[in-house]
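The complex appears here minus one protein chain, its other protein chains still in place.
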Amino acid sequence: GDLVINFDDLNPGPKKGFDDAVAQFQAENPDINVIVNNNDREAHKTAIRNFLTADAPDVTSWYPGNRMAPFVDAGLFEPVTDLWAEQGFNEDLAAIKPTMSRNGEIWGVPYSYYQWGVYYRKDLFDLLKIEEPKTWDELLSACAVMKENNVTPFTIGTKFLWTAAGVFDYINLRTNGYDVHNGLTAGEIKYTDPRIVKTFENWAQLIEECGFIDNHASMSWQDAIAPFANGDAAMYVMGNFSVDGYKNAGLTEDQIDFFQFPEITPGLPRAEEAPADAFFIPTNAKNKEDARKFLAFVARPDVQSKWNATIGQLPINSKATVGDDKFIQQGFETVSTAAGLAQFYDRDAPAAMAKAGMEGFQEFMLDTSKMMAILERLDGVQEEVYK
Amino acid sequence: MSGVKITNAIKKYEAVQVIHGVDLQVDDGEFCVFVGPSGCGKSTLLRMIAGLEETTDGSIEIGNRDVTRADPADRGVAMVFQTYALYPHMTVAENMGFGLKMNGVPKAEIDRKVGEASQILKLDDYLDRKPKALSGGQRQRVAIGRAIVRGPEVFLFDEPLSNLDAELRVEMRVELARLHKEIGATMIYVTHDQVEAMTLADKIVVLRAGVVEQVGSPMQLYKNPDNKFVAGFIGSPGMNFVNGIVEAGAIKVDAFADRAVASTAKLPENGASVTVGIRPQHLRVDPKGSGLKVDLVEHLGGVTYIYLDAANGERIIVEASAEVDAPSYGSDVSVTFDDENVMLFDAKTEKRIR
Amino acid sequence: MSGVKITNAIKKYEAVQVIHGVDLQVDDGEFCVFVGPSGCGKSTLLRMIAGLEETTDGSIEIGNRDVTRADPADRGVAMVFQTYALYPHMTVAENMGFGLKMNGVPKAEIDRKVGEASQILKLDDYLDRKPKALSGGQRQRVAIGRAIVRGPEVFLFDEPLSNLDAELRVEMRVELARLHKEIGATMIYVTHDQVEAMTLADKIVVLRAGVVEQVGSPMQLYKNPDNKFVAGFIGSPGMNFVNGIVEAGAIKVDAFADRAVASTAKLPENGASVTVGIRPQHLRVDPKGSGLKVDLVEHLGGVTYIYLDAANGERIIVEASAEVDAPSYGSDVSVTFDDENVMLFDAKTEKRIR
Amino acid sequence: MAVTDNAKIVTQASWLSRNKLTIAPWLFLLPALVYFAIYVVIPIFESIWLSFYEWNGLYLADGTSTASWVGFQNYIKLWDDPKFWMSLKNNVLWLLLFMLAVPAGLFIALFLNQKTPGMRLYKSLFFFPFVISQVVVGLIFGWFYNPDFGVVGSIWKALYCEETVNLLGNVTFRCSQTPPDILSSAEFATYGIIAAGLWPQIAYCMILYLTGLNNVAADQIEAGRLDGAKGWKMLWYIVLPQLRPATFIAVVVTVIGALRSFDMIAIMTQGGPYGSTNVLAYYMYETAISEYGERYGYGSAIATVLFIIMLFYISYFLWRMYQDEKGGR
Partner (left out) sequence: MFPRPIDRSGFATQLGYQIIVPIALLIWLLPLIAIFMTSIRPAADINSGNVFGIPSRIALIENYIAVFTQSEALRYLTNSFLITIPTVIISVGLACLGGYALAIYRFKVALPLFFLFVAGNFVPYQILMVPVRDMSVQSGLYDTIQGQVLFHGAFQTGFCTLFMRNFIKALPFDLIESARIEGVKEWKIFWYVVLPLVRPAIAALSVLIFTFVWNDFFWANVLTQGESVKPITAGVRALNGQFVNNWHLVSAASLMAAMPPVAMFFLMQKHFIAGLTLGAVK
């Protein structure tokens, strides 16, 4: 029968990865007629709220963590706990299982994730004789060298807010660890908690002693690539998807490299940001049988290997193989050895909180002296949101 | 038979009553003119006949059919508006034929009727023009043509000439008179131009505040008005009115230097106040007399108006022929007249004393 | 001394010349009326005096000051517009005092002057109203009051009464005459209403197509017009014009059934065409005669107009007194008149033949 | 039989024709009325109703709404919501500053109210900004303000920066002062957006005034000239009072424009930086259907507040209209 899949990425790479996978699935299941609705990511975010009730596809892409919570709570997703058991996903996809679960059931099947970390201009580092910093102090001293040479250490574009959240997440993960991240995004830890304050103080130090480019608040993350590409800024805290952007800006693989965000609190188990993409079956799907087939298919090691090789991301299935791209390799290394995987601030926290929090981060980056006022305000929002 | 008969017609706009029970008979083929001061209800009455205003009470018959509640279209009337109400997007021919066309009259017949009407009105050369390209008089003619084409029993005109300039007005007035003679239909005509009323009407209806004051032929109204209002309203310049006191079978009038006016009318008892009316044409200035001061002399070429002020503040206008030497400003004069030209009115009821 | 002297004034709008060298002297205290057909340049000339239109060439003096290039406000003139041009957002008092206020006159003095003017014009009770809340005549008075308050040397009026209805017009006309007598200022007045011109003017200026046709007192123009245009323009109903042929020291007129008209004027040679003019008032209908067909008889109460058609298509209007029995429609009549009332005009140049 | 039938038809027809002036208007009006009611009138009440619910916009799988009644809770929350007050404050700022469009429009209109050759073309060119989509205006100004690639940036570079090469030999700029980042500054961003919004709005007011000036009674101007009013006095005492209808409508459209300010904000800042350029219209949108929103009840409460504010103007406008109507036919 017909299998309707709503997908959410029109960018060439991801689109190809998906299309290839669909083609393969189609080839393997000639009796199933796959119909694809591919939409822009932002549009998809709006659309899913409607199509789940009004015009449900059989499979839709979506994100785990808090992002799936409202749909799960409204009973709009079909649990696939049994599928996981059947297919042995509980073992193969173990790392992601917590974020795919809610209310004691598992709700979808992930096909990919990617690492975050610090991308840097290797040629600049070489020129300034700087090593990849492993610790906070190393980072700060590296910054000092850069600044002496008129190089802005970090580039960033915070116009759309979420990039700042990435920085926050990392400093927080390194300052307080994975549990505090989860506690905070779950509303269990207040923003004025001394541990979070510490995170912000570290961030303030980073801004003070390293520094971000000027005018980041008027730039998108793509805009922020320009100074990086031009050599005016040396580092970029980003997700792996940005590599394409660097290359488009004319940088070669030799000029850029990746390191894990340096350690801050010594001895803390290292957790990483690694947002995952997944497929879900809507409750109102018409062809759930084939939908389950597709979900099983996308989790297959061979499928994930090939797919992620195409899109330059990391497969989740532990049996899958990783592409030979240098960033993928490093990412795999980073993520697979991590003690915990965070989704992302705006996926782990509920929407209203995430919005307020990210605005706070942006404001903080523009004026660190407002720290306490911001944190108190976020406490207020937190109280409201998690009520 | 297509006269119009109005019986006790009443019109109310919500609480306000504007027509207070009008009874009127317009005979077949008659040219009837409604006159009266502004706001007296002339248009309203006309529009009630047309069916454009509902008649609150009473009845209206046209040619013996009771049309009080009939649709305007079914009354056999045609109306010419003050603004002409020509359809600006249609040519003259289309304007005239529109009503017929909408009622499904065959094209050939429309053309024939329009042709006839345009011949009567000398509009043949303009049939393809839009109203914009016509002069005021021509537009007026088209409006009339539109009425003629429908061959109504009764023509209604609401101040059809008031938008024309003085010269054209005279011309169109003459033309209307001829038209009436030609087609002989019943016509009801609203105006507040005296001259139009006097020259066109077979029958004038003088309205005041929604009430008919007098009905009659122009000369009847001019020569034999029923009351002070009609007397003052008909004739130009208006009749002079001064106060008089009945004294021993005659009337003593201050303004006439106490000259007693003899009268054949049934005078009220001695000492009663009456209003004495006399037309400017019937007065002559007597430079040897006294009691009236010359306030203003207006020479109009053929005729001269002399404004006289009486000691008691009353004002008298004398119309003199241009040949007569006018008295000079400020001089003291009196007036002479024939007693038979004097009309008397009750000072209170303003009714004519005959 | 505040007369107005215009010397060879010329006005051009770009290429079009609308005033072709006007020379005119208006004496101090004189009431001068400009008349002429629409578009002849009356308003333009007046506005040139006011300074609202630039004078292309020539000069304008007011009270011996050359003001040809002066600002309107500095000419010592006040103007009353046809539309009144009252400021709708100001009360009557503010309207009248505005000019003074703009010239920095102290408030107390403004109030005094406005008070005076409003007394003259009987506007005391309306000082706090906005123009919207006034009747047409009252508005007109405010417009005049605004002019009076400024105490100008010259008052200019551009058809000030033409927006009023007939009755009010008469009333305001009389009032204007009185006002002129009262303040004695120079007034220049544009109208195309004949009656206004005849009754108000000390001096009438007849304009045609930007050229002065004749200047003179009303009676001069009426009795002794210089040309056919003036003769036809002044007097109502207009002078009858018919064609005549000079024949043996007299004029043979078709329309008069070949009755020869004797004349003391210097006649052109025999056989020449002349235009014969005679006013309707000077004609009498002779029911026993023939040659003219009665086309229409209009009874106006005091007076009756008889429209006669000659065989050659010429039309003659006779004004008869109401007392005279009018001939019936279609009957064949002739007219009689005194030869001395006939005026002759050159058929080509239209100049009077004296 | 046939006779009675006929009689029936006649009476029916006559009932119809007798009442045709009662029925006809409804037949003409009904399509527009029903359609308008469905899409505009009823939703207003639905929105107000919804503002008493908490709802994340989702329906259960069976199609029933997940909304739950919370009474005045949303309004209470609003009262404590700093972003709401920030938005309201910005709305007021918009209202006040947008009013500048009125005198500015008047000024330009006066400047252009001449009949020299080519003036018609100039006038219409001046009118351009109004016709252009606010999205485009927002983009243009966003680019204008951009401190790096935009016009402000270019000017800044020309003034305060020198061109050098960086470590890698690429061309770069060293500036003695950081350029103003208008749209990222909490203090200035709102002003920046308002300035952009004023551009088309001034054009709008200008056209209203130009037509107004066209209709200024020439005779009153002339009377004023005879009365010695010149220049500003003429403007103040004679022209402006006559322009009152134009001014009224310019104020109305400007108020509405200010309260509807959505497009510019959506394009230029999305309410940022950190909510400092938010206005009720955008905040409502953000709360209800943006990525981080989905609080429909709360959004409806914001919309209701906005609606109530607008209601004052609507009522005032209707009242004025009613006054006019009373005078008419």
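Here the chain labels run A, B, C and D in written order, and each chain numbers its own residues starting at 1.
Definition applied: a contact is a pair of C-beta atoms (placed from the backbone, for glycine too) under 8 Å apart; a residue touches a chain by one contact, two chains touch by 3 or more.
Computed from a predicted model, the values in this text were never measured in an experiment.
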| item | value |
| --- | --- |
| Visible chains that the absent chain touches, using the contact criterion stated earlier | A, B, D |
| Sole residue of A:A69, A:L140, A:A226 or A:A296 that reaches the chain not shown, by the stated touch rule | A:A226 |
| Touch with the omitted chain, as defined above, among B:L52, B:M219, B:I245 or B:A265 | B:L52 |
| Hidden-chain contact residue, picked from the options D:F52, D:F84, D:F141 or D:Y274 | D:F141 |
| Option from D:L60, D:L100, D:C175 or D:V216 whose C-beta touches the chain left out | D:V216 |
| Where the unshown chain meets subunit A, residue by residue | 10, 39-40, 43-44, 46-47, 50, 53-55, 220, 222-223, 226 |
| Those residues of subunit D which, in the complete complex, touch the missing chain | 20-22, 24-29, 31-33, 35-36, 38-44, 46-48, 50, 57, 108, 110-116, 119, 122, 124-129, 131-137, 139-141, 143-144, 149-151, 153-154, 157, 171, 199, 204, 207-208, 211-213, 216, 218, 221, 231, 234-235, 238-239, 245-246, 249, 252-253, 256, 259-260, 262-263, 266-267, 280-281, 284-285, 288-289, 296, 299-300, 302-304, 306-307, 310, 313-314, 317-318, 321-322, 325, 328-329 |
| Residues of subunit B in contact with the chain not shown | 50-52, 71-74, 77-79, 81-85, 87-89, 98-99, 102-103, 146, 150 |
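Definition applied: only the chains that are shown with their structure count from here on.
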| item | value |
| --- | --- |
| Distance between chain centroids, defined by C-alpha means - subunit C, subunit D (Å) | 57 |
| Inter-chain centre distance, subunit A versus subunit C - centres from mean C-alpha coordinates, in Å | 94 |
| Subunit A and subunit D: spacing of chain centres that average the CA atoms, whole Å | 38 |
| Per-residue multi-chain contacts in subunit B, two or more chains | none |
| Residues of subunit A that touch subunit D when the two form their complex | 42, 45-46, 49, 52-53, 70-71, 74-76, 123-124, 127-128, 149-151, 159-161, 214-219, 223, 226, 230-232, 282-284, 346, 351-352, 354-355, 359-360, 362-363, 366, 377, 380, 384 |
| Subunit A-touching residues of subunit D, taken from the complex the two chains share | 56-61, 63, 66, 77, 80, 82, 145-148, 166-168, 170-172, 174, 178-179, 181, 183-184, 186, 270, 272-275, 286, 289, 291-295 |
| In the complex with subunit C, residue positions of subunit D that touch it | 217, 219-220, 222-230, 233, 237-238, 241-242, 244 |
